[in-house]
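With one protein chain removed, the remaining protein chains of the complex are shown where they sit.
Up next, subunit A:
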């Protein structure tokens, strides 16, 4: 089971190092305990659902004629807020840039930003799913050790 722990620790460290996650994610981890053992996964699942909805909304809004920049900005604002709340640093940063383009009513900039946002979100989600998978494997391995006794 040691190698699993090592894998988990390394993967988590990499996510912080590469800026996918920031200190706020650590805060969420501190909020998880025996009374709320799945807190982080619950919050991140909410974040995934929320983000996918917002990304869709932004995508559709950018296809409208004329483009309603205020509405897109509102979506970006919400995405930025939720990213900040869960420690999704890279996603949050792209949202900041996105909002600037919205304010400038720069359609091309917005379209590029949305693509970047979708990419960052995708990377984050995959990395987090892998993290959760490792955690689950450790849990399962731990349980099988106990039952063997």
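The rule we apply is simple: contacts are C-beta pairs under 8 Å (C-beta built on N, C-alpha and C of every residue); 3 or more make two chains touch, one makes a residue touch a chain; residues count from 1.
As a working rule, contacts and distances are computed from a predicted model.
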**Request:** Out of "Peptidyl-tRNA hydrolase", "60S ribosomal protein L6", "AP-3 complex subunit delta" or "Two-component response regulator ARR3-like protein", flag the one the UniProt entry gives for the chain missing from this complex.
**Result:** "Two-component response regulator ARR3-like protein"
**Message:** If I consider the whole complex, including the chain that's not displayed, which of A:14, A:46 or A:104 touches that chain?
**Reply:** A:46
**Complete:** From A:37, A:81 or A:142, the answer for touching the chain not displayed is A:81
**Item:** Touch list for subunit A against the chain that is not drawn
**Value:** 22-24, 27-28, 30-31, 33, 36, 39, 42-43, 46-47, 50, 77-78, 80-82, 84-87, 96, 99
